[in-house]
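The block that comes next holds subunit A.
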Amino acid sequence: MKKFFLLALTLFSFQAYAIDDPSALIRELNKKFSQVNDYTAHIRMTFDIPGVRMNAMNGKVFFKRPDRFRIRTKGIFFLPKQNPLQNMSAMLLDTSSYTSIISGYEVVKGKKCAIVNIIPLRNSIDLVLGKFWIDVAHPLVMKTQITTKNNGTIETENVYASNSTYTLPDQIIIRLETKKIKISKMMAADLNKKSKDTSNDNKLETGTIILSFSDYKINTKFADSEFDKAE
Partner candidate 1 sequence: MSSAILLEHVTKNFNDFIAVNALNFEVKAGDIYGFLGPNGSGKSTTLRMIMALIKPTSGSIKLFGESLGENRSEIMRKVGCIIEKPDFYGYLSAKENMKLFARAHLLNYSAAQYDALFSLVGLKGRENDKVKTFSHGMKQRLGIAQALIHDPELIILDEPNTGLDPQGIIDLRNLILTLNKERGKTILFSSHILSEVQEICSNMVVINKGKVVVQGGVSELLSQENLTVKLEVVNPVEASVVLQQSNWAGMMESQDETLFVFNMGKAEIPAMIDYLSQHHIGIERIDYRNQLEDYFLKITNA
Partner candidate 2 sequence: MNEFLAILKNELIKTIRRPRSYIGFGVIAFICLMLQGAFYQDGKELLSTVTAQFDNIFNVQGNILNGNLICYIVLQTLIVQMPMLVAFVTGDQVSGETSTGSIRFLLTTPASRTKIVVAKWLSGLVYTLFLLLVLGIFALFVSRAIFGVGDLMAMNSEGLTIIRADDINWRWGFAFLIAFLSLSVVASLSTLLSCIMDNSITPIVTVMAIIIIFTIIGMFDMKSFDVIKPFLFTTHMISWRSLFEDPLPVDNIVASCAILFLHVVIFLGAAIFYFKRKDITN
């Protein structure tokens, strides 16, 4: 989780200095990210996960470099577990483990983006393919698509507003493929429900998690104890 956000922030710090050279883009993004030592923000999470009904919930995000991270809330929430961005982060730092190429350009939300493909050089890595849509005019990752061996494909879409200079998004929309979560009737003790057509239950569906950030407080040097406090 923590690494997910760390990596997200890393990626959002790309700068578009060398739009034809993916390595240079990655380097610039890392440099951009280094401006942020810590931050807190209010987070609102909304969920649309197949087989899970849950209301949106609010919380507070705490981040400190290099990788301390926590979302403090009162309740239960779901986030992608084997975060492909986390693996990607390690891989990006280890430039010998992957190769990056620009596979094309695409306009995302009115911005011209380079599509940077990250291809692992070793089979042992979970990542199969990573795609980053990077705004070439400003070093921001607008969109990602990460495919891993274990977790299928996860897509993120980033929306920037007030803190784009720090590459901190105001909204991240995560889309992932999952089977509908279902509980056996016996386990759920859900008697007397009418029988249903279950033929589509194993089909992969798309789940969406939207993380909206506000009230960013950047580089305030908050105490480490904030990470351990109970809500």
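Definition applied: a contact is a pair of C-beta atoms (placed from the backbone, for glycine too) under 8 Å apart; a residue touches a chain by one contact, two chains touch by 3 or more; residues count from 1.
The candidate set was assembled so that all candidates are chains of the complex that A comes from, given by their letters.
Predicted model only: the values in this text are computed from it and were never measured.
Enquirer: In the complex, subunit A is touched by which of the candidates 1 or 2?
Expert: That would be candidate 2, which touches subunit A.
Enquirer: Sort out for me which residues of subunit A touch candidate 2 in the complex.
Expert: Interface residues on the subunit A side: 1, 49-55, 57, 71, 73-82, 150-151, 176, 178-196.
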